[in-house]
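Excluded from the complex is one protein chain; the other protein chains are retained at their positions.
By written order: A, B and C. Residues from 1 in each chain.
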Amino acid sequence: MNLKAVVEDTDTRTGRIFNLAIQALIVLSLVSFCIETLPALSSISRKILYVIEAVTVAIFTVEYALRFYVADSRIRFVFSFYGLIDLFAILPFYISTGVDLRSIRVFRMLRLFRIFKLLRYGKAIQRFRDAFIDIKEELVVLFTATALAIYVASVGIYYFESAVQPDKFGSVFHCMWWAIVTLTTVGYGDAFPITLGGRLFTGLILVVGLGLIAVPSGLFASALAKADRD
Amino acid sequence: MNLKAVVEDTDTRTGRIFNLAIQALIVLSLVSFCIETLPALSSISRKILYVIEAVTVAIFTVEYALRFYVADSRIRFVFSFYGLIDLFAILPFYISTGVDLRSIRVFRMLRLFRIFKLLRYGKAIQRFRDAFIDIKEELVVLFTATALAIYVASVGIYYFESAVQPDKFGSVFHCMWWAIVTLTTVGYGDAFPITLGGRLFTGLILVVGLGLIAVPSGLFASALAKADRD
Amino acid sequence: MNLKAVVEDTDTRTGRIFNLAIQALIVLSLVSFCIETLPALSSISRKILYVIEAVTVAIFTVEYALRFYVADSRIRFVFSFYGLIDLFAILPFYISTGVDLRSIRVFRMLRLFRIFKLLRYGKAIQRFRDAFIDIKEELVVLFTATALAIYVASVGIYYFESAVQPDKFGSVFHCMWWAIVTLTTVGYGDAFPITLGGRLFTGLILVVGLGLIAVPSGLFASALAKADRD
Partner (left out) sequence: MNLKAVVEDTDTRTGRIFNLAIQALIVLSLVSFCIETLPALSSISRKILYVIEAVTVAIFTVEYALRFYVADSRIRFVFSFYGLIDLFAILPFYISTGVDLRSIRVFRMLRLFRIFKLLRYGKAIQRFRDAFIDIKEELVVLFTATALAIYVASVGIYYFESAVQPDKFGSVFHCMWWAIVTLTTVGYGDAFPITLGGRLFTGLILVVGLGLIAVPSGLFASALAKADRD
């Protein structure tokens, strides 16, 4: 029987159906995970969610066994990137039922790794990888520059605002939160300078630092357009 | 009589005048719709607005009848994209006068479809369509990545903030609202992390996720510049 | 005497000095205008500011007279773009001293037109003009699309939030303020949706509308880079 073609191949009809079904199941498990966190959930809802969880994990376990069975090199599959992610997606369920039930929640965070499974089945992603590799050096420089800008902004605002607003700008670490929220232009409004010096400094930092933070996306878009042309 | 040239053709002088007049009427009806929602509106104002509404709908009805009359294939016109929109623009008025008057408001939302009529008369739009088709695949990947970023951000912040701020980060769905408002850098300030872990996580998510959200517009601008050159 | 070379020519040494001095004076008058608005200003400060104002206007008047005198066609200078701006920059001062002193403030707004004088002396501006002309059509489409996005967002949020928050989303016009503040990602936090429907709608509008608003700058940057290459 051509089991390998069904599990690993996404070009054949049965292979596509199998893999699309797995993807749908991953989305279902991600959604049910969100619903579980709703505060006022009836006992019956909790039971339904548990059944969904058990069934999806069961199917994922069968899928993992199949992938393990059809792999050319089984040992390499287990320690491959996707092999480990597939394992992490089902392991928390079995561990949690054996030990404490409360600790499940933390382990379930690993469920998110199933997302990478979804990303596996995409061809345009190659172009993103090419664009990313193309500008890797520039991104490193830009992220360093951004980190330095946040540091300078934090230290600067600390000198201007720490005396007047000790609860919000009490240490350079407090100021870093402000610097990130400001330089990304999120601006929640939970912390902002009120002294004249602090406001002048913020204006200066914004004019210089803002451009810096917007450059990576522009550069990536440019590299992506180039990868598309090639 | 060359009625077809007047209604469908935007190259002849009379055709241009006819279609520009219809466009002006659409804008008028959209503005009057806004004015209707003003809370303290005098009885006389309401009457004037109703007259405007009745007159525009009457003209749109005549226009629809003309378009139906001059169409090469009448059945195809009725079920075409613009044929349906033209119908939806006038239908709510007639339905509402027959049934309940309160329910008009909800149906009037459909009036907005008249906007597409305005968009019909533009030539540069073709270039936008070309640019859009050019980067369709990349947009799908980017929107998937954005959706995943919002999911990861929501689950992550839930673990850090749900215990401390149960009213604002009570479930992953509550956290999704925060994630969207934060990653789009709107930052209303109605919900923001206050724990150290939550703030570190937000900083991390912002540095990674922000670039992601800005890439589509950069890519589209690049594709549009390319479509302009060709 | 070669007065024309001094006033109109920015290539000769004296011409450069004259025009740079005028520019410095414009900046001075703009700064002094800001200082005048400070609430607690001593009587002596007010007098100094008035002297600065009187002196700068006197110099600008002499400058205007000189430009008028050396112009090839005096009638064309008076009605030229910069001729009118030069006149508007000095006229309010003379009018205000004749009539009421309170009304000066409103007229002084025109002083801002002096800024265009500053812009006159720049060569790189031509490239900006080329880039702007290059993408004019696209900008018209994008601004129309943005206006429509704001309209759709305003009407949509009105249906979701007007009943719950009548003070903030009381009419479509109120909602437009929210739509502009949200779609530009400013997000003051004075108005934000609190209903589930309103939040879902906001998320949807943000994902679609945000890209739209960022495209013009990307397109302009691209056209500017192209103008630089040519």
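The criterion applied here is as follows: a residue touches a chain if its C-beta (ideal position, glycine included) is under 8 Å from a C-beta of that chain, and two chains touch if they have at least 3 such contacts.
From a predicted model like this one, the values you see are computed outputs, not experimental measurements.
Within the complete assembly, A:151 is the residue of A:68, A:88 or A:151 that touches the hidden chain.
If you put the hidden chain back, the residue from C:17, C:65 or C:125 that touches it is C:125. Checked against the full complex, the candidates A:48, A:95 or A:141 give a single residue touching the omitted chain, namely A:141. Chain A residues in contact with the hidden partner, per the touch definition given at the top, are 134-135, 137-138, 140-141, 144, 148, 151-152, 154-156, 158-159, 162, 166, 170-173, 176, 182, 185-189, 192, 199, 202-203, 206-207, 210-219, 221-223, 226.
Summarising the interface, chain C meets the missing chain with residues 30, 33-34, 37-39, 105-106, 109, 112, 115, 118-119, 122, 124-125, 127-128, 143, 146, 176-177, 180-181, 184-190, 213-214, 216-218, 220-222, 224-225, 228.
Panel shows chain B; residues 185, 187-189, 218, 221 of it touch the chain omitted from the view.
The definition used in the following text is that only the chains that are shown with their structure count from here on.
Residue-number overlap of contact pairs with A-B passes half for only one option from A-C or B-C: B-C. Closest to the middle of the protein, by Cα centroid, lies chain B.
Our note on geometry: chain B versus chain C, Cα centroid distance of 29 Å, whole angstroms.
A straight line joining the Cα centres of chain A and chain C is 42 Å long. In chain A, 185, 187-189, 218, 221 are the positions where the chain touches two or more neighbouring chains simultaneously.
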